[in-house]
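First the structure, in the form of C-alpha cells, and then the observations on it.
Every protein chain but one is kept in place in this view of the complex.
Note that the chains take the letters A and B in the order they are written out, and that residue 1 is the start of every chain.
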Amino acid sequence: MRVMKGCLVLWLALLARQATAQARIDERWPLDPGGSIRIVNPFGSIRVLGWDADSVAVSARLGTRAGRFFAAGDGHVRKLGVDGGNGEPAELEAHVPRGATVWVKSATASIEVEGMDGTLDLSSQGGSIRVVGTPQDLTAETMDGAVEVAGGTARARVKTVSGDILLRGASQDLGASTLSGRIVVRAAGWQRGGTGVQRGKFESVTGDVRFEGELGRGGVVEVESQSGTIEVRVPASVVADFDVLTIAGTITNHLGDAPPKPRAAGTGQELRFSTGAGGAQVTVRNFKGAIVLGPK
Amino acid sequence: MHSDPTDLIHRAQQGDRAAFEALYRAHAGRVYALCLRLTADAAQAEERTQDAFVRAWERLATYRGESAFSSWLYRLTVNEVLLGRRAERRREQRVVTTDDPAALERPRDADPASGSALDLERAVAALPPGAREVFVLHDVEGYRHQEIAALAGIAVGTSKAQLFRARRLLREALNR
Partner (left out) sequence: MTYPHMDAKLNEYVDGTLAARNRASVEAHLAECAGCRTAVAELRSLSAAAARLPKSIEPGQDLWPAIAARIRPRATWNVQRVWWRGAVAAAAVLVIALGLYRLLPPSTALYRPAGEGWVAVQADFDRASDELSRILAVERERLRPETVALLERNLAVIDTAIAESRAALARDPASAELRRFFAAAARQKVELLRWAARVAAS
C-alpha cells in the first residue's frame, strides 16, 4: 500500500511538472513590407504589432496540450499559428511590417492589433477584438466577443451577434452591425483629411445604438434598429438634413424645435428637418425602439 | 460504388465514413506514391499516408471546392510529410536496401516499371532529403517553386538551388 501511495505521489509530481511545461517558440522570417500574413490560434490570445522591419517575428507560448505551432511561406506570403488543441490556450505575439495585409482567425482567443496601416481581416467566434491604429481597411467579425476600434480607418466593417461594438476615432466609411450587442460610435476629426464620419451605417436588432460625433460635409449616416434605443448626438452647430421614422416607438428631438408628426403613410411617427443647406444627411429608422436626437 | 465524386465529398463532410472510405480508395495510390517518393521509406510512407487521410478527415469541412479535391488532398499530404519530417527529425532510410524492396514495383497505373524507371526511382530515393523533396514536388508532381516554397517553408531561391542540386546528383548517379 505504501509503495503504491509512493508511486502515486511520484506520478502526480511528474504530471504536475509536465502540466506546467510549456513550449516556447521564437522565430523570425523575412516578409515584404507589402506582403501578407495569415495567423491562426483558436484559444488564448493573439497580438499583432506593426513595425518597420521587413520581417515577421513571432513569439508564442503553448501549453503541453495546446496543439502545435506551424509556419510556412516565403517573403511575400506567410501563414503561421497554432493548430488543433482542445481548448488549451496559447499566447501568440507577432511583429509584422506595418503595411502588410493581415488575416487573423480564432475561436475564443482574443485578438489585438496595434500600429498597422494596411488591410486587416479579423475573425473570431467568441474572442474579443481590439484594433488600435490607422489601418486602411478593417473587417472585424466576432460573435460573442466585444469589438473595439480606436484610431481611424479609411474603411471599417464590424459585425457581432451579441458582442458590444465601440468605434472611436475617425473614419471615412464605417459600418457596424449587431444583433443584440450595443453599438457606440464616437466619431472625431479625421487626421488624414476631411472631418468626422463621411459615411456610416449602424444597425442592430435589439441592441442600443449611440452615435456621437461630428459629421463631415456631404457625409451620410444611417442608423437602424428594430427595438433598441437609438441616440444621435451631434454638435448643435451641425449642418445636416434629418430623416427620422418609427413605426411603434417614440421620437424625442433636442436639436431644434421641430416636433415629430404622425406618419403620413401609416402608423408611427416621423420627423424631417434641416439645420442648413448642403450638409450631411442623417437617416434614422427604428421599428419600435426609442429615438433620441440631441446635442453632443 | 460509382458515385458522383462531389456527392461523396459532401457526404464525407457530413460524417459519412463509408463515403470517406470511397474517397480513400480513389486516392490512396496517389497519396502513397507521393509519400513514398518524398520519404524514400515504405514504412514512413505508410504512416504519412494514414496521417494525411486522418488530417483530411479533420479538415474536410474547410474544403469548399475552390480547387479540385485531389489538388487539395495532395497539398495537404505534402504539408503533412514535410511538417512531419521537420518535427520528428528521423534519420531517413533507403527504401530499397531495407524495408520493402518491392515497394517501387507496384505502380497502379502506367506500364510496369521499366528498368530505367526503376533506376530513376532508386536514385531519387538515394538523394539527400531536402533535394529529394524539391525534386519530387517539382519534376515528378509538377508544383512550381512558389508553391514548393510555401509548402516547405523555404525561400524560392532555396527551392531552385535544391532542385538543381538534385538534378546534378541524379545525372551523376544515372551516368555511372
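Simple rule for what comes next: contacts are C-beta pairs under 8 Å (C-beta built on N, C-alpha and C of every residue); 3 or more make two chains touch, one makes a residue touch a chain.
Predicted, not measured: the structure shown is a model, and the values here were computed from it.
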Residue of B:Y32, B:W72 or B:Y143 in touch with the missing chain, whole complex considered: B:Y32
Touching residue (missing chain; options A:S55, A:T139 or A:S227): A:S227
Absent-chain interface as seen on subunit A, which is shown: 42-43, 84-87, 105, 107, 125-126, 143-144, 161-162, 177, 179-180, 203, 205-206, 224, 226-227, 245, 247-248, 265-267, 285, 287-288
Positions on subunit B where the hidden chain makes contact: 10, 13-15, 17, 20-21, 24-25, 28-30, 32-33, 36-37, 42, 45-46, 49-50, 53-54, 57-62, 100, 102-104, 106-110, 113, 116-117, 120-121, 124, 135, 139-140, 142, 160-161, 163-164, 167-168, 170-171, 174-175
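Note that only the chains that are shown with their structure count from here on.
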Distance from subunit B to subunit A - Cα centre to Cα centre, in angstrom: 42
Interface residues, subunit B side, partner subunit A - complex: 79, 83, 87, 146, 149-156
Residues on subunit A engaged by subunit B in the complex (per definition of touch): 30, 68, 70-75, 77
